[in-house]
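Data first, discussion second: the structure below is written as structure tokens.
For this depiction, one protein chain was excluded, whereas all remaining protein chains were kept in their positions.
Let's turn to chain A:
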């Protein structure tokens, strides 16, 4: 399998071959502006883009097991969290638990969520807060300064399979297709649900009822970035919602409730949401992008795309097919399977 990528590359987070270690003070890594093959392994089953680095779970050629590979610059706090959470039985790990791949989500306003046992979300005001209060790990200079714990726990959310952050909040998906959102009420449109201080407060996980009982089945995947959120149904329909004011209007149809998004009548197989762009894969294996292209995140020539635009990777379609997409804040990833 192969990983293709395009977009923001200021820390070589798209360059797996150098391991991202090739950063020199006097040489700035440029962005990649067309989808380019950045990794080949026997199998690639997970891509997790962060602002300054990319994590990929893959099985190397001839290898027997999957491993995590990273490109770019990993913040020390992220390393510390993974190291600490790895030994913490209280914290739920994803399928790649053996690789220390803890599920956490970090919003742009600093808030961090980890999902733990007893169907509980643990929320902290910052990564530093989480490290110092949960793991007593004072990574940096915080002696005595910040002693108030700002942890919140939200219980009663079973079988969470996905946890994502947008700019000022979070969304979580359960194995039964339920979607919960919570975050800053100034951007209530990102919650995609009714907000009421007593019955469904903005800052606690609340069910997005508009995503229940949809015509094409339950939600099977969610994605979020910037002030835009997206959900896919089992029957390959795409729903989006978010704050138009702050999103620089990526999607014309988007509002404060989940709305079906149509891309040339295609069924949608996968979706990625960046700060100001989206990438979608159709069940026919076609790739579409939309939004801001200032860092080349769309893989197109234009500086932006106001409507969904098909991107051609130049694959050998007889033998190659796209199986998944992902979006970082300003870059995009495509997983390609080679037949035979």
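Note that in this section contacts are C-beta pairs under 8 Å (C-beta built on N, C-alpha and C of every residue); 3 or more make two chains touch, one makes a residue touch a chain; residues count from 1.
The rule we apply is simple: contacts and distances are computed from a predicted model.
Enquirer: Among "JmjC domain-containing protein", "DNA sliding clamp PCNA", "Proteasome subunit alpha type" or "Amino-acid N-acetyltransferas-like protein subunit Mak10", find the name that the UniProt record gives to the complex chain excluded from display.
Expert: Missing chain, per its UniProt entry: "JmjC domain-containing protein".
Enquirer: Any idea which of A:45, A:86 or A:184 touches the chain not displayed?
Expert: A:184
Enquirer: Which residue from A:282, A:295 or A:309 sits in contact with the chain not drawn here?
Expert: Result: among the candidates, A:295 touches the missing chain.
Enquirer: Of A:10, A:163 or A:334, which sits in contact with the chain we cannot see?
Expert: A:10
Enquirer: Of A:116, A:202, A:242 or A:258, which one is in contact with the hidden chain?
Expert: From the options A:116, A:202, A:242 or A:258, the contact with the absent chain belongs to A:202.
Enquirer: Can you list where chain A touches the absent chain?
Expert: Within chain A, the residues that touch the unshown chain are 8, 10-11, 23, 25-26, 28, 30-31, 51-53, 72-73, 75-77, 107-110, 138-141, 143, 145, 167-168, 184-188, 202, 246, 275, 294-295, 330.
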